[in-house]
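Only one protein chain is missing; all other protein chains are in place.
Chain nomenclature is as follows: A, B and C, assigned in order of appearance, with residue numbering initiated at 1 for each chain independently.
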Amino acid sequence: VTRLTEPDPGLTHVKLVVFDFDGVFTDNAVYVAQDGTESVRCWRGDGIGLDRLRRLGLELAVISTEVNPVVSARCAKLRLPCVQGSADKLAELQVLWERLGLGPDVTCYLGNDVNDAQALDAVAVPAVVADAHPEVVPLARLQTAAAGGHGAVRELCDRIASAIEADRDVRGEDVALAH
Amino acid sequence: VTRLTEPDPGLTHVKLVVFDFDGVFTDNAVYVAQDGTESVRCWRGDGIGLDRLRRLGLELAVISTEVNPVVSARCAKLRLPCVQGSADKLAELQVLWERLGLGPDVTCYLGNDVNDAQALDAVAVPAVVADAHPEVVPLARLQTAAAGGHGAVRELCDRIASAIEADRDVRGEDVALAH
Amino acid sequence: VTRLTEPDPGLTHVKLVVFDFDGVFTDNAVYVAQDGTESVRCWRGDGIGLDRLRRLGLELAVISTEVNPVVSARCAKLRLPCVQGSADKLAELQVLWERLGLGPDVTCYLGNDVNDAQALDAVAVPAVVADAHPEVVPLARLQTAAAGGHGAVRELCDRIASAIEADRDVRGEDVALAH
Partner (left out) sequence: VTRLTEPDPGLTHVKLVVFDFDGVFTDNAVYVAQDGTESVRCWRGDGIGLDRLRRLGLELAVISTEVNPVVSARCAKLRLPCVQGSADKLAELQVLWERLGLGPDVTCYLGNDVNDAQALDAVAVPAVVADAHPEVVPLARLQTAAAGGHGAVRELCDRIASAIEADRDVRGEDVALAH
């Protein structure tokens, strides 16, 4: 795993970024109230990064193992398509690729735990958060400096966007206006 | 207290893991709202570790001093049997041993504060979280690197599961599929 | 300010411990919901420390600048008498001393910010939390190693209780059973 500090040519090919939810958009905590209702802690800065990738034309999606209204609520606010209750994340990725006409070679997946292992193994740019479970860190090509729920999503978006913008600039292509 | 980095033969005998709740499943904080209702902060990753021990056939239980709906809510979600309002945790352990036909020699107890002292003294594998009260740390044989509510439960489950799996592997026994 | 590591003879005279609320029982954060209702983050371990001082016969009280139902809720659970909406904490201390027949010479006050300055100046054992505002740290005789809402109350209670127990032991007096 490399904490990339220079533009990575591999990132310029990314057309689809898929995220796990808990531990990626959140700090992997769940707040449980007396009536059993749950809350999660997300990061306000993630929206700016996701918008930046959208303006560059990338596809975005969330695949979550758990079925939970907090996932729906947060993804709706961030305007992210979201699959929940996924026991087999790789199968969901394949559905996604079919629907979008894209493949693993242009996909980046950001995860944090052992239930992300198959998805990480399947994509061109497997990425994990700074505080990922030790068993999945070796599966990643890229590890964010920020922890889940503390800017990891934003950091990955910023890196991919910067790489694509730099590449389009070199090629003289039109770069969508970034922030 | 040893922060074990190598497989511990003592862990291979564990058949029952008992957990305190506050400070173990949580970071020992309680969120108090204006109407007095409470919430606690738990760790999403704990469920994967508990499932791994269940697949290996281990018994799991929670014993909590306080009676609180947040404990019931969280334990229900994690499918953990749970005793609350326990002034005498050792007495609850004895009830548990009677019911399961198990004893202190195959029991691991994970605690964090002075009200866990008697339970820690009574079991073969007394364990405490990284941020346990200084008075109970010397009672433990094992201290997790992770703090309560930040992966301590998951870490203990992973250690015990890895020890049992490695031991069964050596003996040529069937190892239940781990994650 | 000394971070005391040895028993302090000054602590053995304490008969009354008074606490500020925000930044002492909490981490000085307030959680604000969309409807404006507030929550605060407290520390489960504080109750054990307060009970220990009660068993030794000490008086306990909370004086808070703000009027807030979360303060009432938390203090009710910890069975702590609580004065709220206090613009002049020193005046409240004097009311308290009058009522209890005690004085500044046997009082310890734990605070965290500039609105605690007068109270800190008035008592025999002025104490502040690890993350107190820099302006009040020089007013304290004792600073906890733990931050507010992360065990500061428990730590102060444990120190005072240990000092009193050690002193009574030396004098051959009956020491109330500590935890």
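Here, contacts are C-beta pairs under 8 Å (C-beta built on N, C-alpha and C of every residue); 3 or more make two chains touch, one makes a residue touch a chain.
The model shown is predicted, which means the values in this text are computed figures rather than measured ones.
Considering the entire complex, the omitted chain makes contact with A, C. Within the full complex, the residue among A:Glu38, A:Glu59, A:Glu92 or A:Asp113 touching the omitted chain is A:Glu38.
The residue touching the chain not shown here, chosen from C:Asn28, C:Ser86, C:Thr107 or C:Gln143, is C:Asn28. Residues touching the missing chain, restricted to chain C, are 22-23, 26, 28-36, 39, 66, 113-115, 133 (touch as defined at the top). For chain A, the residues in touch with the chain missing from this view are 31, 37-45, 48, 68-70, 73-74, 76-77, 149, 151, 179.
As a convention for this text, only the chains that are shown with their structure count from here on.
The touch graph of these protein chains is an open line.
On superposing C-alpha atoms, the copy chain A sits rotated by 180° relative to chain C, to the nearest 5.
Centroid to centroid, with C-alpha atoms defining each point, chain A and chain B lie 32 Å apart. The geometric centre of chain A is 45 Å away from that of chain C, both derived from CA atoms.
For chain A, residues touching at least two other chains: there are none.
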